[in-house]
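Heads up, one of the protein chains got dropped from this complex, but the rest are sitting where they should.
And then chain A:
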């Protein structure tokens, strides 16, 4: 099970690298959306591994509210670009 977590962290490093090296704002937002999804799935895996209900609840809240926040952010950036 440890190797699964290590593989997930390796997959998480790719969008982190992309968000760091790319200057285009949409590519950054895309990379951050990917980071949010991957991190919350990793939290779910850890919560199931430890049989800890409360970590899983936080992961599901991040999944729903975090993505809604990213949508709001995308609309804000679009509005700023139009000005």
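Everything that follows uses one rule, which is that contacts are C-beta pairs under 8 Å (C-beta built on N, C-alpha and C of every residue); 3 or more make two chains touch, one makes a residue touch a chain; residues count from 1.
Everything that follows uses one rule, which is that contacts and distances are computed from a predicted model.
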{"item": "The complex's invisible chain, by UniProt name, from \"Spermidine/putrescine transport system substrate-binding protein\", \"Lactate utilization protein B\", \"NADH-quinone oxidoreductase subunit I\" or \"Monovalent cation/H(+) antiporter subunit G\"", "value": "\"Monovalent cation/H(+) antiporter subunit G\""}
{"item": "Interface with the undisplayed chain - residues on chain A", "value": "4, 7-8, 10-11, 14-15, 17-18, 24, 26-27, 29-31, 33-34, 37-38, 41, 44-45, 47-48, 51, 53, 56-57, 59-60, 63-64, 67-68, 70-71, 74-75, 77-78, 81-82"}
